[in-house]
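Every protein chain but one is kept in place in this view of the complex.
A and B are the chain letters, set down in written order, and residue numbers restart from 1 in every chain.
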Amino acid sequence: MTGLMRATGVVGAAILLALLALALAADQIAPGDPLRMVGRPLLAPFADARFPLGTDQLGRDIWAGLVHGARVSLTVGAVAAAAAICVGILVGTLAGFLGGLADDVLMRVTEAVQTIPTFLLALALVSVLGASAVNVVIAIALSSWPPTARLVRAEVLRVRTLDYVDAARVAGRAPLAIAFLEVLPGALQPVVALIGITVGEAILVESALAFLGLSDPNLQSWGAMIANGRATLRVAPWLVILPGIAIALAVLSVSLTGDSLAARLGARRRA
Amino acid sequence: MDRHFSRRTGAAGLRGSTLLALAAATGLGAAAPAMAQTPQRGGTLIAAADTEPRNLNPAMVASNGVFYVSSKVIEPLAEMDYDEGLRPVLATGWEGSEDGLSITFTLREGVRWHDGEPFTSADVAFSAMEVWKPLQNLGRSIFANLEAVDTPDDLTAVFRFSEPTPVQLIENALPAVSAVLPRHLYEGTEIAENPLNAAPLGTGPFVFAEHRPGEFYRLTRNDDYWAEGLPYLDAIVQRVLPDAGAKAAALETGDIHLTAFSAVPLTDMARLDAIDGVSVIPGGYEGITYHITVEINHRREELANPLVRQALRHAIDTDFLVDVVFLGFATPSTGPVPSSAADFYTDDVPTYDFDPARAESLLDEAGYPRGADGTRFSLRLRPAPWFAQTRDTGDYVRQALQEVGIAVELVTADPGGHIRAVYTEHDFDLAIGSPVWRNDPAISTTILFRGGQPAGVPFANQYGYDDPEMNALIDAAATELDRDARVALYHDFQRKVAEDLPILNLVDFTFITVARDELQNVANNPRWATSSWADTWIAQ
Partner (left out) sequence: MPWRFLGRRLQQAVPVLLIVAVGVFFLLEIAEGDAVDAYLAATGAGDAGLAAQLREQYGLTDTLATRFLTYATRLATLDLGHSVAFDRPVLEVIATRLPVTLMLMGSAILVSGALGVILGGLAGWRRGGPADLTITVTALILNAMPGFWLGLLAIILFAVKLRWLPLGGIGSIGADLSGLAAVLDTVRHLLLPVGTLALTYLALYVRLMRAAMIEAADSGWTLAARARGLPERGIVLRHMARPALLPVVTMLGLQAGAMLGGSVVIETVFAIPGLGRLSFEAVTQRDLPLLAGILLAGTLVVVVVNILIDLLYRRLDPRVGDGVRATERRP
């Protein structure tokens, strides 16, 4: 592990922790519903102490929006990624362990989903299911599990031939128990490397969906803030710039942290 | 240009001509500057495109998106006008019979279709009987009683009705519903499938040249137009631009001359108006005023209670909506007729001030006190997805109702989903709607209040509200031939709506045009964006 890697990992983790703190303390930092119209519309940042980052065209507090948006974006990103990884693990383990026809069918489905452009699928799903936070999570999860599935399957294929798995088989344990209790844990490590990327992608997909108007109208998210600010880009560019920076910071910090975590684990495994 | 345009000039109860005079006085309006007054021939007008409707046939689809393109190509019998009220186009005159059972139209002489064939009364008869009455979204109800169109000669068309039909209604409807199609190209074909629906052919000042989906529409000058010397422009291009911000930028850079239908953000208006060479022009849309309404599902027990509906109205601050959501480009409404429609409007109706305390006491009185968590009951609100203003109004109404103890959950869908949920499945408690005022209450307004609409009819009373008195009033006005008596009935109708509050009319708004200053004769009639633009010209 190079010094550069370590440094970026630390920076990433620091940003991520700061964002998490903001998200957790959103209600204390900016009490009340961030969607409330509380001030004069289109106040510039730093113009009014009550609204440090200004207001949007309906007089909603941008600072409150960013803080509460952190909660929404990070939650959606994390939950969607977790769900995608779980689906991926399930499919990958079953395919790798069962083999034969099951493997063929599962892998064809995986290929099908992976071949459809991820975002197109998520877009179609949310338009059809309706724009709510839960549906956004479902759509992202359903469209982004294939990489995990393929990775897990490859690992399972490697691990299932190892001695301790044979031992379990000889001991007469149920096949599924072997798959999930013996094979899977050994195959999981490389999945860690995918976490950072999957979460980052999920945050980006959420923001892009919101940008196209497909976000939960009862919640303030960063993507929705950009979509909202798009029309006023020329008069109030901060409405677009600030949430964009927030998204970039979140994705960057998640992927840096994920990378360095994976590198650490990889180093340990090799050692 | 000056940026001291006053707010609330929107539709503000002024008649069009007054409005335009006001616009001129405040330095607004490209028509105003004391530049060259003699129109110049030539030039291509580049405008921002609106929507890209798949069917551009205005005789079938009477909608503003269709008119924006096709009104330059296909003409109606008459068009709205600031001075005369109604200006003859393909018809030069019309007269109703005493019994209200027929209207005789005299048609213009010497008009030719773009393919050179002469325009005759047969075209009008064909359009009316084969298209307007059976196929057109508005015509199906307006011409429901139309029995036949007689054509005693090439320039006379006699519309015969089975029930007495007010001439006033037909006159008011003409600009929107009477686009005439070429019979020789439509007869004997499946009208709905005719390829001309995507590439219209008419008698208008411009010939349809090309549509590149996602890119642009191009219309070129009709050299054989019936009005001598018109049109002035060589061509019109309507260019598809990505979003409101890009449209504003394109005006700034001079890439386009014009955006209509408030296509640039209202928040950008002051900035654009301050730019040299760009002007913000309110007016030119009086004939297509929109209402912002709260649609109410009376099937919900709480909402069936008149006290609750009154409370909702008291809880909503329409001045706030006008100031913040519409930036002054709207008027608080008193009912289903906009104040700009002087013929029909009355302000002699019950009104409901913004008064949250009163709203709370009404809700208490209705038997819905605040619970332990401060909430009386919760509602699902579906804002119509098509205007930024309907969505923003949804955000505001949610907040305003939460203020008086009603929890509101916003539910959004795309247009198709929204229509299905509200007008077919009645899967909503409240919705934010944007019905259009089309110059006569009988065209698209009373249908919002008349009971007995089957499920699936959009933009109609799907609210579970069915009041015998209201129904009787609407039916009586629909066949009343005497103009004054008819207007009196519609005044009663407005009072009845304000008493019952079947839905809540919040504000009325029209659109804003933003144009480069070299563009002349902009917004010079009450349906300008959807009119022919024959007299529009570019100063070089």
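FYI, a residue touches a chain if its C-beta (ideal position, glycine included) is under 8 Å from a C-beta of that chain, and two chains touch if they have at least 3 such contacts.
These figures come from a predicted structure and were not determined experimentally.
Among the displayed chains, contact with the absent chain in the complete complex occurs for A, B. Contact with the omitted chain, checked across A:75, A:114 or A:189, is made by A:114. From the options B:131, B:421 or B:538, the residue with contact to the unseen chain in the full assembly is B:421. Per the touch definition above, the residue from B:233, B:250, B:263 or B:442 contacting the chain not shown is B:250. Checked against the full complex, the candidates B:203, B:305 or B:444 give a single residue touching the omitted chain, namely B:444.
Seen across the whole complex, the unshown chain contacts chain A at 2-4, 8, 108-109, 111-112, 114-125, 127-130, 146-147, 150-151, 154, 193-194, 197, 200, 204, 207-208, 211-212, 223, 226, 230, 233-234, 237, 240-241, 244, 247-252, 255-256. Touching residues on chain B toward the chain that is not drawn are 44, 46, 51, 53-55, 61-66, 135, 137-138, 140-141, 192-193, 197-198, 212-216, 218, 235, 237, 239-243, 245-246, 249-250, 252-253, 255, 386, 413-421, 424-425, 436, 444, 453-460.
By our rule, only the chains that are shown with their structure count from here on.
Centres computed as Cα averages put chain A at a distance of 44 Å from chain B. Against chain B, in their complex, chain A makes its touches with residues 33, 35-37, 41-42, 57-59, 127, 130-131, 213, 217-218, 230-236. Chain B meets chain A in the complex at residues 243-245, 248-249, 265, 267-268, 271, 324-325, 383, 385, 388, 391-392, 394-396, 398-399, 409-414, 417.
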